[in-house]
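A single protein chain has been omitted from the complex, and every remaining protein chain is retained in its original position.
For clarity, chains are labelled A and B in written order, and residue numbers in each chain start from 1.
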Amino acid sequence: MPELIPFLKDLLSAPGLSIHEGPVAELIRTRWAPLVDEISLSRLGSLHARRKGSAAEPRPSILIATHMDAIGLMVTRIEDGFLHLAQVGGVDARVLPGQLVTVHGRQDLPGVVIQPSPRLLPPGFEENPVPLEHLLVDTGLLPRRVNELVRVGDLVSFAQPPLELAGETIAGHTLDNRASVAALTVCLETLQNRPHAWDVWAVATVAEEVGLIGAYTSTFQLRPTLVIVLDVTFAKGPGANEWNTFPLGKGPTLVMGANMHPALHKALKDLADKLEIPYAVEYAPTHSGTDASATQVTAEGIPSAVIGIPLRYMHTPVEVVAVKDIRRAGRLLAEFIAGLTPDFMDKITWDD
Amino acid sequence: MKSLIQKLTETFSPSGYENAIREVIRREVEPLADELRVDALGNLIARKGPSTGSGPAKGKKRLMLAAHMDEIGLIATHIDENGFVRFTGIGGIRPQALTGGRVRFVNGAAGVIGIERLSDPSKAPTLEQCFIDVGATSPKDCPVKVGDVCGFDRPFLDLGRRLVAKAMDDRIGCAVLIETLRALESTPHEVYFVFTTQEEVGLRGAHTAAFGVEPEIGLSVDVTGTGDTPKGSRMAVSLGKGPAIKVKDSGMLSDPRLVAWMCAGAEKARLPYQREVLEGGTTDAMAMQVSRAGVPAGCLSIPSRYIHSPSEMVDYEDVQNAVKLLTALVSKPIEW
Partner (left out) sequence: MPAIGNAQLKLLERLSNACAVSGDEGEVRKIVLAEIEGRADEIKVDALGNVLAIKKGSERKRLRVMLSAHMDEVGFMLVADDGEGIFRFEVIGSIDPRQLPGKAVLVGRDHTPGVIGARPIHLTTADERKRAIPVDSLRIDLGPGGKAKPGDRATFATPFRRVGPSLLGKALDNRLGVATLIELLRNAPPNVDLLAAFTVQEEIGLRGAKVAAFALDPDLGIAVDATPAHDQPSWDGEPAPFYNTRLGLGPALYVADRATLSDPRLVRWLTDSAEAAGLPYQIRQPGGGGTDAGAIHRARAGVPAVSVSVPHRYPHTAASLARLDDWKNTLALLHTALTRLTPAVLAGER
């Protein structure tokens, strides 16, 4: 198997804010193309890659959805060479001051998010968090040059380079959800040597962070028989130790709740037990907060499941994930796909 | 075009009750369109250019241009014993814009908005503290029933370059679509001019219209805010600096290919334009984007001051430039 960690680092470094996934989609396409039978972009830019199964036509198909878009910022206004900002996706403004960023102007410009001195702010911000409306980006360039190179609506990505930490963990921005893209890549690689009856749609969706847009539209277009969504979930760690957080590096989560078909969830659980892949069951009573909220209700409705990869510090530029969990999620997926029999849907029933 | 804008803005058609405005628009577009239909939610859909049946051609696209024809309004919830009408809002009503205002019901009845005595006069009233006085003295002689709807009653005002009216949001978009349809001599595209309903209550008309039209490109024409009034919100859009090409609003990120196409089109036609990031509000484009298998979507915005007040202001040159830009864009093949 080609190196996973360098590919993951490439994924983290590729720009691709919501609706603007072009660069990262191209990177994934290059990596996936030899692993699949056909590959194309949807009208909105989601990557659709198909591995054909061996069952007779009409063949059932399983869609694996991993969103590839990144959260970030956008230039709303330019004042004296400083950039005002809006968020793209959910960003806690409290993690922004002092962050290195790349401003995607007419050329890519390095910059830093700055929290102006309290003297330059309305009263009350001596100690309280400064909201996004008062934060700025400084590119270090003179105002005239900024006006030449940057326009309202230009995107701003996080620029924190990926770091390898102890215990085979990776820190960086956009591990949500490029870690899952890496896991799906592991799955596709594993399937090279495993026959499977079903068609597999490996899909890197666009714009999950701004409304599950890729999930709605790709599922509508491809009309799979089943969907498994792969996304990150909250890992236990500093600042996060509630019931809905899971140990880092101790296996993926299998999510149960209203978005997920219980029989599909159970099939994944049984398989993980059989393979002795460690996992935790994650409870999402109403909405899973993932693409599955969309895939489940697309067209006639599609049984969906969610696998989570525990991640610390979600939506900060220093998210942390364990490479082991990525590999486990990829392997579980591949084994699940390889085990899908042509009549598998007979088991996906209600009220056993 | 000013008289068209006056006619459109002085018509009363709050969300869900678009009959009157649909008739006004239908009379304008009927002679211009190749095909006209009204769908189940009341969207008025006018086609111009070769239909799907004529087969594909290079650079030919099926486009949906959407301007919503509904307006915000009020709906009566209770008639009290003295004939005063209590109400709630249809769409984003701001109570501070109500006091002293006049309203006109779809059934023709008129009234004025009053407020209860406020314990704290420095604060804006809530909708529950407002009522409509239609001149009645009891439920019996009240011309309004529970469930009747009304819009702001405010005449069109021509300030020369600046135009003021209620419901400029989004009758100005309707006017731009009508004038574009009129100006469009020929188009390689199958263009649907869609006058949508129920935008102000959740983009509902655009949702079904997009499913029905199944466009390859979706473009809304709607108003956007400005940052050019004293101590107002600080936004990089001004009245009179050209129509705005939306990059983002709070509901949608425009498809970058559409943004590039529109900006290049404006530059080629030497028309002024502004790039827009709107931090509050969204348009029909949001519904179009996620329709079926997805539609690249964007929005051409008309900068507007005092949105959702009874006196919304636009710049006439911005409006005319929007027509020119839209006409130029849909006249030529689209190569992406």
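One rule holds in what follows: a contact is a pair of C-beta atoms (placed from the backbone, for glycine too) under 8 Å apart; a residue touches a chain by one contact, two chains touch by 3 or more.
Worth saying up front: this structure is predicted, and the values here are computed from it rather than measured.
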| request: Just list which of the chains on display the missing one touches. | output: A
| remark: Contact with the hidden chain, among B:R37, B:R234 or B:K332, goes to B:R234
| Pick from A:T66, A:Q160 or A:T205: which residue touches the chain that isn't shown? | A:Q160
| task | Touching the absent chain in the whole complex: find that residue among A:L142, A:A258, A:V281 or A:A299. | result | A:L142
| query | Thinking of the whole complex, not just what is shown, which of A:I5, A:I39, A:V95 or A:A263 touches the missing chain? | reply | A:V95
| said: So one chain is hidden, and I want to know which residue out of A:A202, A:M314 or A:A329 touches that hidden chain in the complete assembly. | reply: A:M314
| field | Where the missing chain touches chain A, by residue | value | 79-80, 82, 90-100, 109-112, 114-117, 119-122, 127-130, 134, 136, 138-142, 145, 160, 163-169, 171, 234, 237-240, 242, 244, 248-249, 289, 312-320, 322
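By definition in this document, only the chains that are shown with their structure count from here on.
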| query | How many Å are there between the centre of chain A and the centre of chain B, using C-alpha atoms for each centre? | reply | 35
| Contact set on chain B toward chain A in their complex | 216, 227, 234-236, 247-248, 251-256, 259, 274-277, 279, 289-290, 292-296
| message | Applying the document's contact rule, which stretches of chain A touch chain B when the two form their complex? | response | 18-20, 22, 42-44, 46, 74-78, 84, 86, 88, 151-153, 207, 210-211, 213-214, 216-218, 220-221
